[in-house]
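Report on the following structure.
With one protein chain withheld, the remaining protein chains of the complex are depicted in position.
When the chains are written out, they are named A and B in that same order, and each has its own residue count from 1.
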Amino acid sequence: MKSDAVLRIDNLGHDYGKFKVIENISLSIGAGKLSALIGPNGAGKTTFYNAISGKFPPTRGRVFLADEDVTGLPSHRIVDKGMCRSFQITNIFTHLTVQENVAIPLIIQQKKHFKMFGNAFKNGEMIHKVRQVLEQVGLADRGEQVVANLAYGDKRLVEMAIVLARVPRVILLDEPTAGMNPEETENMIRLIKKLASVSGTTFFITEHDMKVVFSLAEKIYVLHQGHLLAEGTPEEIRSNTEVQEAYLGRKVHA
Amino acid sequence: METLLLNTLNGLSWGMLLFLIAVGLTTVFGVMGILNFAHGSLFMLGAYLCMQSMQIFHSFWYGLLIGPLCVVAIGVIVEKYLLKRIYGRNVSYQLLLTFALLLILDDGVRMIWGSGYYVVEPPQILSGIITLFGQNYPVYRFFLILLGPVVGIALWSFFHFTRWGKTVRAASFDNVMAEGVGINVPLIYTGVFALGTWLAALGGALAAPLQSLNPSMGDKIIIQSFIVVVVGGMGSFPGAFAGALLIGLLESFGTVFAGRMQMAIPYILLAVILLFKPNGLFKKGV
Partner (left out) sequence: MALRAHLNIAGPAVLVLVLMIAPLLVPTYWVMILSEILILGLMAVSFNLLLGYSGLLSFGQGAFFGIGAYSAALMLQAGYTNLFLILLVGMLLALIIAAVVGFFSVKLDEIFFAMITLGFGMLLFSIAHNWRDVTRGSDGLPVFVLPTLNFFGAEVSFYSPIHMYYLVFSVVLVAIVLLWLIVHSPFGLVLRATRENKQRVSFVGGKVNLLRIVAFTISGTFTGLAGVLFCLFNSMATPEFMHWSFSAKPVIMSIIGGTGVFLGPLFGAAIFFFLEQIIIRFTENWMLFLGVVLVLIVIYFPQGVLGTLKSKLLKGEPK
């Protein structure tokens, strides 16, 4: 079956022992779209992400990246195929500098991670590329700083830069604004919007914060108790009574 | 047939001793997350202090009682003033600090008692020989074989039926949560380390009539106990029991089928377990 979807998921399911955490999830995301997966805590969002990004193979179902079956591949292979993810809890190289953080995915992409001689930063192309990525996220002036000394919001930006450095076709962001203050959140929303509109990269994010989801996503998928409850534009989701009952109800009308 | 019986008995008695030591090691690891390199030295110290108390009180039983308690006092000081400072630090610092303790204790004993060998006689009542299927076997070893399960059951009951024991088990699952529900975690750590120390020292005191005492007698047993703890599953109580018996029997039977190379068997077992069942034989889940 050919499709123009860049990420297609077929009947995905995952069990922990006898417990079915997610079940029967099918969706397909077109190129360049900004989609979001929402759902209350425990709905199975993170399990879903882990199963499609190679943290562990899903129990059932298939994952296609631009029609290529990537189900069950280890994470590093899935990254090579063009899908890269961020994590809910900041997942970066804390004791390295900002530019080293960004250089690592670049070195790996260029297959230079077994190169034993020479310095990664002696090469003009590398410096240029690192600078480019840092400018995209607005950290260009902090390249030399050790990540541990950055503010929380900036650490999240470093993670974004690490993901962007691999220039993936699909970017999965697991709660990109988790733990941020309103200003940092605002900043992150603007950044994601800008990146999505400029690069043509496909974004698929999970979010907790409804304000973020509705101001970002073109299409929203609602996960409830491990099942896909609804999908549609923000307007459609807003007016979907099932969703309101299951999840949004109080928040929308409060 | 005779060698079979003899080897089984030897394996069991050594295994029971190993169990006493390994169960302390595994409990300390399970609750505090520290793999104590000096555990074997506490065992050795137990043997020496038992011997010393015997010389003072002229009774093995006093030695068995007092020797280990003196070691516990040392253990409590170590926990309160040294280990306490490295909880949560990288594993290499924990291993190195406890390794430093090993150096201090081994050399300290060498300083006090010299590097010569000491021999401890078993008490009168246990010093005879029993004849079983035509085989002579020392009563003292039977005593060890029986004592192992007794101590095991006592400990298991303590952890499962007493309030103290249950609290310790709760703390070993999640010490942040334990702190949240009002459990005094630092006190538990001290208590558990004291218990672990006591078990090691008791093992040492019990081993004293079995082997000659020298300052490096802990070095062999610490590596064997590491293997027992890994094979049984780090922090697992039944695992320590099964692992200890397994290693004890392998040690006595190994010579029969592997000759001089029996020395290598426990290490092969260790590697195989870590590769295929890294959580050990008796621990479920991740």
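What we mean here is this: contacts are C-beta pairs under 8 Å (C-beta built on N, C-alpha and C of every residue); 3 or more make two chains touch, one makes a residue touch a chain.
For clarity, every value in this text was computed on a predicted model and none was experimentally measured.
Of the chains on view, those touched by the hidden chain across the whole complex are A, B. In the complete assembly, the contact with the undisplayed chain comes from A:S53, out of A:S53, A:Q136 or A:N240.
Annotation: of B:I77, B:I104 or B:V119, B:I104 touches the absent chain (contact as defined above). For subunit A, the residues touching the chain absent from view are 53-54, 74-76, 79-80, 84-85, 87, 91-97, 100, 103-105, 107-109, 112-120, 144, 146, 162-163, 165-166. Contact between subunit B and the absent chain runs through residues 35, 82, 85-86, 89, 91-93, 95-97, 99-104, 106-108, 110-111, 219, 223, 226-227, 230, 234, 260-261, 263-264, 267-268, 270-271, 274-275, 278.
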